[in-house]
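A single protein chain has been removed from this complex, and every other one stays in its place.
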Amino acid sequence: MSTSPYTTLKAEAYAANMELHALGLVIHTFGNVSAADTSRGVFAIKPSGVPYAKLRPEDMVVLDYNNEVVEGKLRPSSDTRTHSYLYREWEGLGGIAHCHALYSVAWAQAQQDIPILGTTHADHLTHDIPCAPPMADELIQGNYEHNTGVQITECFRERNLEPQEVPMVLVGNHGPFCWGKDAAQAVHHSLVLETVAQMAYLTLQINPGAPRLKEALIQKHYTRKHGKDAYYGQ
Amino acid sequence: MSTSPYTTLKAEAYAANMELHALGLVIHTFGNVSAADTSRGVFAIKPSGVPYAKLRPEDMVVLDYNNEVVEGKLRPSSDTRTHSYLYREWEGLGGIAHCHALYSVAWAQAQQDIPILGTTHADHLTHDIPCAPPMADELIQGNYEHNTGVQITECFRERNLEPQEVPMVLVGNHGPFCWGKDAAQAVHHSLVLETVAQMAYLTLQINPGAPRLKEALIQKHYTRKHGKDAYYGQ
Amino acid sequence: MSTSPYTTLKAEAYAANMELHALGLVIHTFGNVSAADTSRGVFAIKPSGVPYAKLRPEDMVVLDYNNEVVEGKLRPSSDTRTHSYLYREWEGLGGIAHCHALYSVAWAQAQQDIPILGTTHADHLTHDIPCAPPMADELIQGNYEHNTGVQITECFRERNLEPQEVPMVLVGNHGPFCWGKDAAQAVHHSLVLETVAQMAYLTLQINPGAPRLKEALIQKHYTRKHGKDAYYGQ
Partner (left out) sequence: MSTSPYTTLKAEAYAANMELHALGLVIHTFGNVSAADTSRGVFAIKPSGVPYAKLRPEDMVVLDYNNEVVEGKLRPSSDTRTHSYLYREWEGLGGIAHCHALYSVAWAQAQQDIPILGTTHADHLTHDIPCAPPMADELIQGNYEHNTGVQITECFRERNLEPQEVPMVLVGNHGPFCWGKDAAQAVHHSLVLETVAQMAYLTLQINPGAPRLKEALIQKHYTRKHGKDAYYGQ
């Protein structure tokens, strides 16, 4: 019997990793999800290099926000330092997901924000989905995964974006990072991003001059689903 | 045992909602279908926020055309007022379906009608599929879902279209609404629309100057399938 | 027990119709395959309007090349006269398939031949896949399905194409017709056409100036698979 104090957290991280894979968002093994326990300042993340078919809840690695392993025998995902940096900098995140889904990656490689073109987008966030520029060479050659976190938070700071309002970002030339109140929501946001990325792609192929969604519709769709007057549910 | 007088109507609405989902037309939970009993002036619609895996026939909510709940404990879909408005304005509709299918949404976001380019389209309707323009700000800020219905019927009135002949519309920047003699047909029209939307997309990518289908073919394909001399069936 | 002399022919037609559907080439119910017995001058074809899930071998309708029903109680496919015309005009065809597969239809709606751009195409035929122009109005308003056959054979006559060498055609604004030595091969050619149509689409999106396959490669790939010196097999 497991007597680990992190059994629930590891189960949550495990389930979210498997869901990301089941949704078809993971190309090869390129994906990782973590689940945080903010009260204890720790998070559980997928181990490095274990195929999904063999992954078990007990394989999850638990670390604190300074990347010290608290529990687990396997090596944590190589992207761990991006996760820990975001948990440390942005209070209140309960989960983070990273993947290489096709349309999300295509926009990241195109180095373009995904413009808000419709209500599917506005149901989830009121801003264009930001694409952080590729890192400066010295940041790449340094502590790369840590600096990926820096690049994300800098992008939000410069554009005055709040991570609670914009729960997703594209890292230029790389791919998407999404977050949420827990790991399941981070995975859900990854799916929303991929869907919105494909819709925006198709829209601009049909009409390269398709206008941004008008402000009144952005506000209406967002507030009917979020905030104190929310009444939305399809 | 259920002694509800709406058991059959709710079963029809339930089956149509599940079919819309099974056809892959529902992105996330973004879809809702209703089934109307025109003789009694009521319709059954999907409740708000229940995942498809947990949905049951008895969860459907029955309302009259003034949005008064006649039977059901759950909150009806947030798009209910669009459904009720269309049932009230357009006599004879037996079902309405709404979803966020990818190619349908892309054309709606492009704010373009889907031109009639081939016989697959003409087998179902003789007009371009209309894209209603986004609503004026005061309509958005008012009774939004009700006004979505207004926007649809206004679009048909201005263009002199009959809902019996054109059983589908795109709402600009939002997505498709389809209808029919019953809920199953409304779902079928949603699939037709998504297929025709993808074919038109691909056609114009290959040949941006692809001509509209000639009038003789439009009439031939439509009349061999519809009307008193119909003989069609593949 | 069936004592029909057409049991085998009907079984062949049934299996081919089900395979066309299983391959994902049939949009809705838009597809039909027939199998011919050239020695007896008859063919078996899918009945009109029966859903695939309910289709049975005994439902196939057997007709002669003058469209007289030889066996069967159901109404034959509305495209029957196109099949019979081709069997009558082009000796030796053992099967014909028609569908509304997405990329094949897109090229038909674009009213463009599919250019031969690679060895996948050349493994099957040495010519561009012809797109017959839409019919003249008087042909459409007349015996439409019969005249679809006329349009196809006229297109081949004008371009000096042999149906044995080019076992497929696009009918402008409509979709593909494919044929072969039997119904199974007609279905296989439908799949080849859809694949080649998608490859050509993607190729020209990447490089609108992609050159036609050079003649030496066309001849090499075709002759290693066809004719007396064939040695091909992957």
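Structure notes:
Read from first to last, the chains carry the letters A, B and C; within each, the first residue is number 1.
One rule holds for everything that comes next: contacts are C-beta pairs under 8 Å (C-beta built on N, C-alpha and C of every residue); 3 or more make two chains touch, one makes a residue touch a chain.
The shown structure was predicted, so the numbers you read here are calculated from the model rather than taken from an experiment.
Here the chain not displayed is in touch, across the complete complex, with A, C. Here one chain is not drawn; of A:M18, A:V69 or A:A110, the residue touching it is A:A110.
Seen from subunit A, the chain kept out of the figure touches residues 27-32, 46-49, 75, 77-79, 98, 100, 102-103, 105-112, 134-135, 137, 140-141, 144, 173-175, 201, 204-205. Mapped onto subunit C, contacts with the missing chain fall at residues 117-120, 123, 188, 191-192, 195, 198-200, 202-203, 205-207, 210-211, 213-214, 216-217, 220, 224, 231-234.
As a convention for this text, only the chains that are shown with their structure count from here on.
Interface residue usage between subunit A and subunit B, two copies of one sequence, is largely distinct: under half of the residue numbers at the contact are used by both copies.
The geometric centre of subunit A is 33 Å away from that of subunit B, both derived from CA atoms.
Touching two or more other chains at once are residues 205 of subunit B.
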